[in-house]
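Omission of a single protein chain aside, the complex is shown with its protein chains in their original locations.
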């Protein structure tokens, strides 16, 4: 089901935890849907020098969080804002179609943290134009079983 | 499916054949239904001294014909007229339910031959009251398959 | 000697097929819907089986849906399309010689208000393409015509049928349960939208079949419940059965030419020698447009069940279109469909050959069948007359 990379990032997630007094925090997802990602950033001179995450969610939610933090660590804010969900999925050697929403969530988590940073510091990033950290994302169609 | 007795009478039918210049002949059944029984009798002093049959039909049609001839051979006409289909079936250690109509046919074949004898010789048998040798019998419900 | 010549009824599971199935009973037995390693392993092998079957039909894997057999596939195809398209129309066209899984399904739909046209067939069992054209109405939603007939072996002109269906934008289903494994079938090129197959006719296990559903075809599920088979057919998958079906399909198509050539040779030997040796016979079905393994001959003056029983006593297993085999009084609708009289239909014998058939078995039948027919004829009051007539000539 999952690639080895996904399993590796799930079992050995990079950057799990919290940052004390972070420069930015973002949280996306909803316990109803079974996914919450919280991202903490340390930002120095527009560069993300440290990032930590906590995730409530399935294997791919944890793996995409981990991969997203790894990608943006050391990057400038501008670079981090260019992170797309498919870049996260690709870096994990792909995700099952039903799990692509996790990579979307990871992208949103990064954006949401930077949005927090922008709000706190009164900064404007055109990449965040139209971004709403409280927006609910589409639910997939449901209905499955237990055997 | 069939008892050993049925198989024995099917594979080694007693009294197959014709009687030249028989005292009586009866035929029942219908090629449409896949069963025709023809019975020949030699009758001397009200006793069936010889009997032969020819049957077009399934295994149980042949076996019931054979058994019926065996039962009535040597019997008086009166005795032969008392033959019932269930006696034929019982003598064969039973028939599958869907094949019970064959035993009915065997009973009818005997009656039909005796009817012929009665007609030719202007005799009256109360056992034949209401018997019509040309009557068509009920069709079973159909519809089955090939696999 | 035991001579099994009823391969059209069912086939033994081939050794390689059974071997491939075995681990999935009690070693890798996970439910394919489970996410743990047991389940993932099962999911993988089901996908492999699906790929294998798709390959034999030059189809995409996601066009193959597993079912509990050929009958379920037929029921699903016909009811599923009927219900899905009922707002478009309520008329379905089929033939008079379909398998009961098709015919009885159509009759059921008739009770529910659908209108069914049952096309006649000619004395070879072929439908008439002009009849088909004429039967089409503007409310026709489905044509369901079998690829090859199970009793008499006749192969329909499916490409021409598909062309007519296409011209009129009508979906085409074909029951290919008998044809699968004997012919290369490419539903996409032929223009078939739905196609039923069954494992136990091609040396796979009983109780598993599949429906090919061309991508984009509107069809309702027949079995509701779990999300198996992309939510289109509920029920825990018959894992070893599906594995076996995949393997059997692969084997069948690996050496299909060789296999059919052998069958045709045996088939024609049987037909020619039996009909040469035994008078008053009739070959049922088309002389050449027929299944490679199908022999169906009517022997006048005798009845099929007694013939089968007698053959069984010498170890030969065949089948008959006589109703007597089923306790019903009407002979097979297929034999009646090609215009046989009742008495002749009653005396028909189907011998269906398969991969394990040998020349020795063919010879055995050619040796043992004629005296059995003669013996039964000697007992038959119908034969008597003929002999009488012959004598009096």
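Note that the chains take the letters A, B and C in the order they are written out, and that residue 1 is the start of every chain.
Keep this in mind: a contact is a pair of C-beta atoms (placed from the backbone, for glycine too) under 8 Å apart; a residue touches a chain by one contact, two chains touch by 3 or more.
Here the structure is a predicted model, which is why all the values come from computation and not from measurement.
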Given C:4, C:118, C:266 or C:364, the one touching the chain that is not displayed
C:4
Which residue of C:160, C:234, C:264 or C:336 touches the chain not shown here
C:234
Hidden-chain contact residue, picked from the options C:50, C:91 or C:200:
C:200
Spell out the interface residues on chain A facing the chain that's missing from view.
2, 7, 10-11, 13, 16, 18, 27, 31-38, 54-59, 61-62, 96-99, 101, 139-147
Touching residues of chain C against the unshown chain: what are they?
4, 6, 9-15, 18, 25-27, 29-31, 33-39, 67-72, 74-75, 99-102, 104-105, 107-108, 198, 200, 205-208, 221-227, 234-241, 305, 308-309, 311-312, 316-320, 325-326
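The definition used in the following text is that only the chains that are shown with their structure count from here on.
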If you take the mean of the Cα atoms for each chain, which one ends up farthest from chain C?
A
So, in whole Å, the Cα centroid of chain A is separated from that of chain B by 89
For chain A and chain C, let me know how many angstrom lie between their CA-based centres, rounded off.
55
Which whole number of Å gives the spacing of the CA centres of chain B and chain C?
38
Residues touching two or more other chains, restricted to chain B: which are they?
none
Residues touching two or more other chains, restricted to chain C: which are they?
none
